[in-house]
Every structure is written in C-alpha cells, then in structure tokens.
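All protein chains but one are shown at their positions in the complex.
Order of writing sets the labels: A, B and C. Residues in every chain begin at 1.
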Amino acid sequence: MAEVTMVRALNEALRRSLAEDPRTLVLGEDVGRLGGVFRVTDGLQEEFGPERVFDTPLAESAIAGVSLGLALAGWRPVAEMQFDAFSYPALDQVISHLAKYRFRSRGHQPVPVVIRIPFAGGIGAAEHHSESPEAYYAHTAGLKVVVPSTPVDAYHLLRQSIADPDPVIFLEPKSRYWSKEEGDLDGQGLPIGRARVLRPGTDCTLVAYGAMVARALQAAEAAAARDLDLEVLDLRSLVPLDLETLAESVRRTGRAVVVHEAPLTAGFGAEVVARVVEDCFEYLEAPVLRVTGWDIPYPPATLERYHLPSVARILDAVERVTSW
Amino acid sequence: MAEVTMVRALNEALRRSLAEDPRTLVLGEDVGRLGGVFRVTDGLQEEFGPERVFDTPLAESAIAGVSLGLALAGWRPVAEMQFDAFSYPALDQVISHLAKYRFRSRGHQPVPVVIRIPFAGGIGAAEHHSESPEAYYAHTAGLKVVVPSTPVDAYHLLRQSIADPDPVIFLEPKSRYWSKEEGDLDGQGLPIGRARVLRPGTDCTLVAYGAMVARALQAAEAAAARDLDLEVLDLRSLVPLDLETLAESVRRTGRAVVVHEAPLTAGFGAEVVARVVEDCFEYLEAPVLRVTGWDIPYPPATLERYHLPSVARILDAVERVTSW
Amino acid sequence: MATLARPERTEDRGPFRILSPEGQPSEEALAELELSEDQLRELYRLMALTRRMDLEATALQRQGELAVYPPLIGQEAAQVGSAYALESSDWVFPSYRELGAALVRGVDLVEYLHFYRGTWHGGTYDANAHRFGYVAAPVASQVLHAVGFALGARLDRLPLCVLVYFGDGATSEGDFHEGCNFAAVFGAPVVFFCQSNQWAISVPLERQTAVPIWRKAEAYGFPGVQVDGNDVLGVYAVTREAARRAREDRTPTLVEAVTYRLGPHSTADDATRYRSEQEVERWRARDPLDRYRRWLAEAGLADEAFFQGVEEEARAFAGRVRAGVVASPPQPVEELFRWVYADLPEHLRRQRDQAVRFAGEGDHGG
Partner (left out) sequence: MATLARPERTEDRGPFRILSPEGQPSEEALAELELSEDQLRELYRLMALTRRMDLEATALQRQGELAVYPPLIGQEAAQVGSAYALESSDWVFPSYRELGAALVRGVDLVEYLHFYRGTWHGGTYDANAHRFGYVAAPVASQVLHAVGFALGARLDRLPLCVLVYFGDGATSEGDFHEGCNFAAVFGAPVVFFCQSNQWAISVPLERQTAVPIWRKAEAYGFPGVQVDGNDVLGVYAVTREAARRAREDRTPTLVEAVTYRLGPHSTADDATRYRSEQEVERWRARDPLDRYRRWLAEAGLADEAFFQGVEEEARAFAGRVRAGVVASPPQPVEELFRWVYADLPEHLRRQRDQAVRFAGEGDHGG
C-alpha cells in the first residue's frame, strides 16, 4: 500500500468513476489540458477525451446550470468550481434549482450532480481564494455536503458522491491537498452520512472536519502531554449529519469543542452545538464551545495564521470546558 | 397616532429618507411607476423623480453591483430584491464585494448600501417566493442583518439602516406587510444591534424575529392559559446580535426556545442556541430547543402550513423544556 | 425563404411574417410552409383552446381555486406556432407563462395547473412524458438547463433540439448570456425563443435593452430572427427552421417573437398602474386569433361550422380541466419529506414523524 496525496486520491477517484461509468463527465474551468489549477483532473482529458472531460467558458452559473441540464439528459456531471469564492456566482443555480429539482419533479427528474470545490485557507492565497462556504450549502435543504480530511477518505467520499443519486457539494480542503496517507483505494470506505472517531478519548470530544481535523489531532497530542485525553471526531458528512456518532461520543466525554475555519456567527459549528445540546443535555459537564475563524472577511495571507484556529486556541477552549 | 401597516411604515421611512438626504436613491425591479409588487415604494418616483427612484433591468447581480458602485460615487442606494429567492443571483456581489469592500479598502471606500428583501412565507405564494435566507447573510462577515417584526419598528429599523455607514440586509416579513400597529413614526426607535422584550415572562424565553414574533406572542397567550408565563424576545437585529439582552433573559427564565421559518439545519436558531449555551450554561434548566421549518425545500402553497412553526409546535417544545 | 436562410438580414425588412396584420398572406412564404389543410386548421384549434383555457385559469384564480396565474392572452400565436413546429422527440423548457405550449405538447393541463393551485411545485405531471419541463420561476434560470440538456443530447448523438421559452426581461439576466455563449461555443442544439411581449411586469422593453432582442444573437455568432409573434404561421416557419438548424447544423438560433401581454403580469398585478388603455387597445387590434381566423375563412380553409365546433370543444375542454382542478385535494404532508432525497435520511425521518403527528392532531396553525 503506497502513500497517496489527497490530490492523487481525488484524481484516482475521478479516473475510476470515468472508467467504470460511461455516463460520468468532468467539466469546469481549466480541468482539461491543464488538469485543474490543483492538478486534481490531471491526465483525465487525455485518457477519456474532450467529450467526457472538458473546459467550460468562464461562467460558474452556467457550470452549475448546464451540469443540471446534463443530469436531466442522463449524464453524471462532476463539476469543478476553481476556488471557494468562485462558487458564489453559481449559488442561485445551486440553491434554487440543483437542491430543489428532485423535490419539484416528485422524483421524475433527479439531478445527481457533484460540485467539487477546493475550499478554505492556510495556503497563503489572495483574497477570495480561502473561503469556507460550507454553512451556506449545509443550510440548503436538498443538498448533501461532504468534506474529506484525509487522502484515502477523500477517495472514498468522492466515489460515493459520484455514485450518489442526489446532488452533492464536495468540499476539498486545499491546505490538505498535498498531505499523504497510506491506505487502500479499493473496497468501500465509510458511507456518506457517517462520522468517524479518529482518536478515542475520555475527557472531551473535539468535533472537526476538513483541514481542522489535522489541527484537532495536533491539539489532542499536545493535550495528552497535559494528561488530557481528547477524542477527535471527523464529521466527514455535514449533511446528512451523523447524529448518533456525535451524541454517543459526547455522552461519553461529557464535553465538546467544535472547530472550523469559517467565521463563528451562524457557522456550521453552531449546528453541532445545537444538536449536542438537544441530544446530550443531561450528559454535559460544561458548555459546548466553538473555536473558529473570526467574524471578519478572510484575512490577507500574512495575517491568516491569526485567523485560523490554532492548537493554542483549541487547548484554551478545552481547558475552559474541562476545568468548568 | 394613527395605525399604520408595515407597507405604509416602510414607504414612509423611504419617503423621509429621500426627502432628508438628497444622496439617497431607491432602485430595483418595478419600484418606479408600479411602486413595487408590494407597493412599498408607492408614489416615490412621482415625488422624487426618476433619477432618485428608478426601475432597473431584470438583473439582480447588477442591482447589487451597481448599487455598490453608486455608493463608491457617494450615493446611498436602497435596493429592492423583488422576492427572497431572487436575491440569490446577487449573492456573489453581496458576499464577495458588498460585505468586504470597507475591509479591503481599509475604510477608504465604505459602501453604505441597503438591500431590502421581502422574505419568508405564509402568503400562499409560488415556488421561490417564500424563502428565508437570513442565515446566508448572517454568516457573511461585514454585513449587518436586520428583521423587523412590526410596522413601527420596521419604520425605525429602515431609517437606521439607510443612515448606517455599513451595508445592511433588510429582511421584510411578507406575511406581516399588512399587519397594523399604532405608533409614533417620529423619534429614534431602538438602534440596530438591540433586541427587545415584547412580553416579559418567567418560565421560558421564546426567541424569534420577523413573522415568527407574532407567532411566539400567540403561543405565549395560549401558554398563559396553561399557567405558563413565557417571555418573548424579538431579536430585530441578527447581526450584530444583542448578546446581553439575550443572556439576561435566559438567565432569568432558565429556559429558551428559538423559533424561525427557515430550515433547521445551520439556521440562525443554531447560533442563538450556541450563544445561549456559551453565555448561560449554568443557568439552563433544560436544553435550548428550536422550532423551525423542516429541512426541505419550501413547500407548495397548499402545504406550507405544515411547514411553518405553529403555536402547537411551539407549545410542544415549551412543554418539553419546562417539564424537563 | 430569405429570412430563414439569412435571418441576420431580418433588420432590413422588419419582423418576418407570413400573414400581415390584416391577414394578407405572402404567397411565396405560404408555399414553403408544407402544412396540410388539416394542420392549418389544427393551428387555429390549438390557439382557440389555449385562449379559452387561459381565460378559464384566470377565472379559477379569481374564484380562489388557483393561488396565482400569469395570463398569456395575446401570446397564443407565439406559443402555439413555436411548440407546433417541434418534433415530439424535441424538448421544451418553459418559463411560467407557457400554458399554450404545454397544451400543444399534450401535457395534462390539470396536472400543469397544479403548480398554480399550489398543489405541487412543477405541477404533478412527469416532464419526461411529453418532454416538457417544469415551470421555472427564477427568470432566465431555465436557459442554462436547456443548454445543458442540449449538450447532453449532442453527446448522445441524438437528433433532437431543445427549445427554451423566456421573456424580453429575461435577456437582461446573466444566465441568458452565459447560456447563449455556452451553446454557441459547444454547438448545442438550442432554440432560444423569446416571447417579447413588451413588458417585464411594469418595465417596458426600452428600459430593458437598448437594441431589439434578436440582434443580441450577434454577440454569440449564431442567427437571430425577429418574427411577428402574432402571426402563427410566421412563428411556425421561423421556429421550424431554427429547430432544423439546431438539429442538423448544431447552430443555435435566437428567435424574438414580437407580441404583447394583453393581460396583467399575473392575477396579482394591476397593469393600469403603468400602461395606457390605448396601448392595450392598439395591440388588441392585432389579436393573433382574429388575424388567423380571418385568413382561414378568406382562404376557404375553414367555415363557420368549423369555428363553432372549435368554440364548443374549447368550452367543453375548459370545463373538464376546471372540474379536474377543483376536485383535486392537497397532497398528504408526508409528500413534503418523500422527494427531498432519494432516501429519507435519519434527521428528516424524525422531522417527518413530527410533522405527521402535528398534522394528525389537527394542527393547521402554521
């Protein structure tokens, strides 16, 4: 079992889906010849031809709306939005149509479209290239929203998203693109809708997704040195959310801290807190806290490290809940 | 003091702002001759002329982006999006520019734009005419987000929004447009950022905004018959959120139920729960519950009543927390 | 016919038409039509049924049987002429005003009107059955779906085209532009059919665009044609040629059918606030049914008996649709949860059970 980066794992997932299902298409800006600005679609146009893997004009609303139309015609489009903020011009098509089409048509016209979005920060990018829009999508009923945190899981989640009968927003944590993992790209992997405990612990549950999972694991390591035994839960799937695994974990630890890069206010962390409070209230030893990006526009590159949740900020929150 | 409907109060707020500040502009689809599909801009073009109050082409991204440009040129545009779902084509301009312009320009180019959006359901409308997008806006740092619940407060909030130096998303609860209130349209009114207790109570705090405030008051009435004394808090301003008033109330009552029309998952109610848990944990006698629209696309007119929070559903939640 | 071969030359002659407003035919163009006498009569019948059904729908709304309805009166020729020019294998993506096109495609109008009754978004019909999509409220948004579908059909080497209806106001939206450009670059078989009815609610055409809509095709490099939208034969001829060009040459066409919305924008609108009765009168004088009926009669293709027969059929038809609409109960609450995802996720199952419980307890307070 060789090590793969997340970029390679995603590339392999696309390749196998294209190979196994002749209805699968890959489209987006620069996904063809260039192989995507992050090389996730590297070599796919060469291998599957310009009808299965093609560049679109520079128009995100069209990428989403045309993908929906392609799905109506029986295709399975996997569309790439080049960067997080550039998925915003497509929000109308995603919210008003992609999320609602199966409902509107009473199942006559399902739209199994996957929209891949390299998201979040930590790579020193320019403005509009480090956004964390997951809450916008998670609040939109009719969409599924998944966020891998490691290469192997990214592979399985993407395969499942492409096979999924519903539209899936697939958020790829840029800062983890070049992270490596040893693992098995065959077999099933955990299904959409299931969270996973990456580190069992007894004192407090750290809930995270995407790039913040690695940060949470670092924090757990550091905490161990202080005799704090933290459990780390990787949500993987924001919608549907694995309420059982979340509740089971927090009932055991009695404490939880949620971590994400997106701004605090009305971020997905609030949903996690609300669910934990509803399902685990009598087990809670302390308030459920959130460690997130601040309520500010994403900072310029030289300042982003003050914005992103750090091990120190996570530990600070953990200390507040464990010493409650 | 005569009674005014919310439509009249909003119309009066626009009229006075146009009269007092020659830099104020009103633009949007059908806001001129027609006076808006809800008549909120009725008579304004006649009174202030087609340069101050004008119809735009049918293009929401342009309405937002052009309003931003007008603000850069020193004007104070008050733009109308005709219905909630039709604010979605403008989301890119709002999220990527309107919310970030002051930040980007380090204060050199503030963009005091007000975007008025008739929102939410309860009027038996067709698809795309009953959306509750407040969470999308509240999660977007740099915006202020306000939601009036009564005519007089709508007047004051709109006046303050137009006077505000920051971009304001002004959400108008359609189903309350024709509600009446006696009150004083002069004087200041409560500022943006302050919530108000509409009914004091001791047993549980009902937190609501927009049309759900009236629903919460109905529920409080019904609860009174069962010897339950509910406090009703009208948030008014989602961003900034009045954390003090919220915490003060819940610390007194020890219980809270949040009510909104928008779907549950990652709705603004989750933020309220998270704030209450963080600020009032040791005072909480029971979990903070949410009574909201379901996680489904907004229903067709004949079924919306099963979707919108009802007095029965609110009381059910109240009973669960009070009998905890 | 010059127009159809070189539509870009439309400008020189004003809108293409086969029947003049007075009902005078261009014999040359007529000859090219290749429509049988039955078909020529059928076009009238379809317009008459549409007219009658449209009035019935407005009446149903006034009586509270529909939540809202956008009348198409005045646009019968534009809708019937264009829809009739398509093959059944072609696809149609409507906006929200195309009851006439739905009728021509064979959609059950009771099931169509369920959108306006608030029974279900998209009505209750299966779009695939007659290749007629669902009502799209967000203006111009459906243009992209049509382009995507056409691109998909092209990838499948299917010999079909996709016709998408939209209004004059829709051409101001970014989605209209992105769709036209996308179709042009990919050679997607699309007919962009604009019913230029002179108004976008209260905004007149000249506040929407500084040029005639057909000329916008120039920006994409495919033909643009302006046709008299109140001449059913002209609309038929232009659309048939555009559809052929789409299927055979993979060349999209932008058709501007110049017509007029004789009614309010919708039953919720009061058009007297923004336009004059004289203007409406001028257009009433160009009624598409009158024009065509006059020609059919003068050409000896139809007699009083035929027109009376159509009248009776239309009345009976409208009655049947009305009865069907009025008799339809709302959907059970469970349906709201059934179609969100292919499978019901746990969190939605919980919500459905609550919703059903409250509905069962007779809670209609929402």
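FYI, contacts are C-beta pairs under 8 Å (C-beta built on N, C-alpha and C of every residue); 3 or more make two chains touch, one makes a residue touch a chain.
Small disclaimer: the values here were computed from a predicted structure and weren't measured.
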Shown chains touched by the chain that is not drawn here: A, B, C
Residue, one of B:T41, B:T56, B:S149 or B:T205, that touches the chain absent here: B:T56
Option from A:E12, A:D55, A:D229 or A:E319 whose C-beta touches the chain left out: A:D55
Option touching the unshown chain, where B:Q45, B:Q93, B:S132 or B:S175 are the choices: B:Q93
Identified contact with the non-displayed chain, of C:A184, C:A242, C:A257 or C:A271: C:A184
Residues from chain C at the interface with the omitted partner, ascending: 171-178, 181-182, 184-185, 207-211, 215-216, 218-222
Interface with the unshown chain - residue positions in chain B: 25, 51, 56-57, 59, 61-62, 64-75, 89, 92-93, 96-97, 100, 102-110, 141-142, 144, 164-166, 193, 240-241, 243-244
Chain A residues touching the omitted chain (full complex): 29-30, 32-35, 37, 55, 57-59, 61-62, 85-86, 88-89, 122, 124-129, 264-265, 294-297, 299-313, 316
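As a working rule, only the chains that are shown with their structure count from here on.
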Per-chain Cα centre nearest the global Cα centre, belonging to chain: B
Centroid-based (C-alpha) most distant chain relative to chain B: C
Separation of chain B from chain C, taking each centre as the mean of its C-alpha atoms, in whole Å: 36
Contacts with 2+ other chains: residues of chain B: 61, 85, 88-89, 127-128, 265, 294-297
Multi-chain contact residues (two or more partners), chain C: 120-122, 138, 174-175, 335, 340, 347
